[in-house]
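Only one protein chain is missing; all other protein chains are in place.
Read from first to last, the chains carry the letters A, B and C; within each, the first residue is number 1.
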Amino acid sequence: MKNYKTIVLANQEITSGTFRMRILTPGFAGTVTPGQFVMLRPALALPTLLRRPFGIFRVGCLPAECDGLPAREYLEILYKVVGEGTRILSELHQGDRVELLGPLGKGFDLGVPGREKILVGGGIGLVPLFMLGEALISRGDRVRLLMGGRGRDDILAVTEFERSGVETYVSTDDGTLGEEGFVTRVLERKLGKYPEAEVFACGPMPMLSAVEKICRGRGVPLQVSLEAHMACGVGACLGCVVKGVGHSETRPRYLCTCKAGPVFDSSDLDWGKAAVSKGSCAEGGCK
Amino acid sequence: MKNYKTIVLANQEITSGTFRMRILTPGFAGTVTPGQFVMLRPALALPTLLRRPFGIFRVGCLPAECDGLPAREYLEILYKVVGEGTRILSELHQGDRVELLGPLGKGFDLGVPGREKILVGGGIGLVPLFMLGEALISRGDRVRLLMGGRGRDDILAVTEFERSGVETYVSTDDGTLGEEGFVTRVLERKLGKYPEAEVFACGPMPMLSAVEKICRGRGVPLQVSLEAHMACGVGACLGCVVKGVGHSETRPRYLCTCKAGPVFDSSDLDWGKAAVSKGSCAEGGCK
Amino acid sequence: MSCQEKKTMNVVRPSLAVEIAGIRMKNPVMPASGTFGYGEEYAPYFDLGRLGAIVTKGLSLNPKAGNPTPRIAETTSGMLNAIGLQNVGIEAFLADKVAYYQNFDVPVIANFFGNTLEEYGEVARRLSDIPEISAVELNISCPNVKQGGIVFGTDPRAAAQVVALVRKSLNKPLIVKLTPNVTDITVIARAAEEAGADAISCINTLTGMAIDVRTRRPKIANRTGGLSGPAIRPVAVRMVHQVVQAVKIPVIGIGGITCARDALEFLIVGARAVQVGTANFIDPGVMPDIIDGLEAFCLEEGIADINDLIGSLQL
Partner (left out) sequence: MSCQEKKTMNVVRPSLAVEIAGIRMKNPVMPASGTFGYGEEYAPYFDLGRLGAIVTKGLSLNPKAGNPTPRIAETTSGMLNAIGLQNVGIEAFLADKVAYYQNFDVPVIANFFGNTLEEYGEVARRLSDIPEISAVELNISCPNVKQGGIVFGTDPRAAAQVVALVRKSLNKPLIVKLTPNVTDITVIARAAEEAGADAISCINTLTGMAIDVRTRRPKIANRTGGLSGPAIRPVAVRMVHQVVQAVKIPVIGIGGITCARDALEFLIVGARAVQVGTANFIDPGVMPDIIDGLEAFCLEEGIADINDLIGSLQL
């Protein structure tokens, strides 16, 4: 958990409207667990005010170079341009200054070693699953990624998952890539085959709700990574709360997405109608 | 007078804290007279709000290129980083988008053909004098530039003036370049030699006041280019007024620097104690 | 081009026309008083005929010199101004400026103020006779003039008094412009309505102050100034929402509008039209852009008449 004032190493558009940014972050890799996130903003004169939360896609290190440049640790985020903040990020160049806070929040619990692992990613929601996949693979678990999206532009980084040893299954609503249909259909099929699996999901709220219903129906353990509007990212503003299980008007039980989450055991959440902050979807920014 | 949404062609630091920016401005050159100015801001998400006024240093045209790039008209400004707005400008790169309004205001009157012309520039105040010099030279006048500054970093673009045929005399308060002392001392000497000269001055207010006193004392015609805090640049906000000659508490006579100026005949201004807007110097941004 | 054609052939262009107190406007976008001069200053940048209405800078009985300088200072996403209502006075306005408006098929709204009740009445009478003026906007809210506006605009009784007097002296629609520097803006709005206002416009500027830390002086010679620009938009939207609930007459929304989306916030909470102020300084082309943006939004959302959008807030 460090407050970085650092620079952009690279910032590329990878599919229409989705970017990949590499940021210099010395000392970051050793402290991060899969599913944690960062709060990021360009170090400009307040074009937007608050930092924006982003999942950590991966961390890495550039080797030292002969011209004397030392080894440089970095992290990578994948982000979609949905509003002003992400638009400004997308216009940053190598060497531009950014401010980054992280790693933040509670990441994924790796679950029971040896059991089948199914990761369900919806669009940009796949971001936190990459490091999770790596961690699970490296301790020997079998990992499958079910990657869904509306169309081919929503399908990201699949080859990178495969390279790391994750089996991937792609589906799109419009059939422009992989199987046609909802990713939840694929999930049902896979759970039919691997009823002992553990599921890890991140994506738009309607998808998460559907995944939760499927997993609850079969008694399959599920962890979800949620989004919420955040001001601070550290538990100070109380802007990012979601309803915990047992929440009621008279005995409210709010949990901070930034601190108790963003990854929650699905059984800790109230999956009632308005379970999760409308905020996370209000702007159509739900991915 | 056009509202350009255009791009930066180049943006270089020329001396410590002073930059030269080239901006693509098709159709600009034909409409500008020496001494006019532009209102400029980066096309970012409101990092600063208002456009900033800048004198037009020069205009030019990049020739068409064999790869099909057509000829491109541009203008150049020279600016000093004094606050947030100019700092943001200084961080722009080639290809970055800017918004520019201009040419604005009333420029210099070229005066009587054939009479000696003396231009007095204080620091960054020399900006509007370059195009004036060019115009005077091209119609055959003899032009001298007396260029003053606190130190060598304030002395700008002198070789460019010389190349255009202007005789230049440099003085600095600390003697780090040219003659040591105030530029007004040089002016007195020159006026002693050329009592028929016409004077054109731009620079910090104390310098302009001193120049005005000298010229008034000798009955020498003087035009000055003033600075004032501006919101609109077109005469709509009335934020940029200066006191005109004959101004009094009971019969106030305010002139818009952006429309009646920025170049004024010195006899049109009230040179009393608070003659010119404190605004133009309040932030220490007076150059 | 084919795309353009397709648009005009297959899609009915949405109607942006609105009506306020009997004034029909092509669209709900007009400049805010004092930020658009008398209009001429911006004529080089776009066809003023595109505007829903033109609003003049604030007029008074006699010419007014305004405040000493500095008069403006930028603040974060806003600006302070203490112009002090400098204006040419009603005589010069009628003699030199009014004729210009005949060039455009756009209703003209004359903004005015007085230093005394009598002056308010007198200016209202003078404006009554001018056919080029479609309506007047009564500024009881300028925070810059010590004896004048501020008193009327912050006290419901004083507001009612000046509105009633102007109403009596005037034969045109009367728009009353409110100050946001009050505890409860609905009280003033209702007082104005009861006293005969045909419409309300709000908000004027929030009183603010900025200090030059080196010189230890206020950045504005008048010490305080009016804060305008995007910074104040949330306060303005809230107040317009409140006033729309509180009165039956139409409301014109003002405060920090810089783009169509900003304007839409005001229309959705119930403003019948909007005024654009500080944004004109930032981009002289902003009002036509906003008009285009409103049309595009209606097209996208399948709204045939912008009046269907007005007050469409979902609570």
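Keep in mind that, in the parts below, contacts are C-beta pairs under 8 Å (C-beta built on N, C-alpha and C of every residue); 3 or more make two chains touch, one makes a residue touch a chain.
In this text, all values refer to a predicted model and were calculated from it rather than measured experimentally.
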item	value
For the chain not depicted, the shown chains it touches	A, C
Among C:Ile109, C:Leu264, C:Ile282 or C:Ile306, the residue in touch with the chain that has been omitted	C:Leu264
Among C:Ser33, C:Thr56, C:Ser77 or C:Ser141, residue touching the chain not depicted	C:Ser77
Contacting the left-out chain in the complete assembly, out of C:Ser15, C:Asn115, C:Thr186 or C:Thr224	C:Thr224
Touch residues of chain C, complete complex, unshown partner	75-78, 80, 154, 181-184, 206-211, 213-218, 223-224, 227, 230-235, 237-238, 241, 256, 261, 264-265, 268-269, 297, 301, 312-315
Positions on chain A where the hidden chain makes contact	1, 3, 41, 46, 48-51, 85, 99, 101, 228-242, 252, 254, 274, 277-279, 282-284
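Throughout what follows, only the chains that are shown with their structure count from here on.
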item	value
CA centroid of chain B to CA centroid of chain C, Å	35
Length of the line joining the C-alpha centres of chain A and chain B, rounded to whole Å	53
Chain A, residues touching no fewer than two other chains	46
Chain C: positions in contact with at least two other chains	77
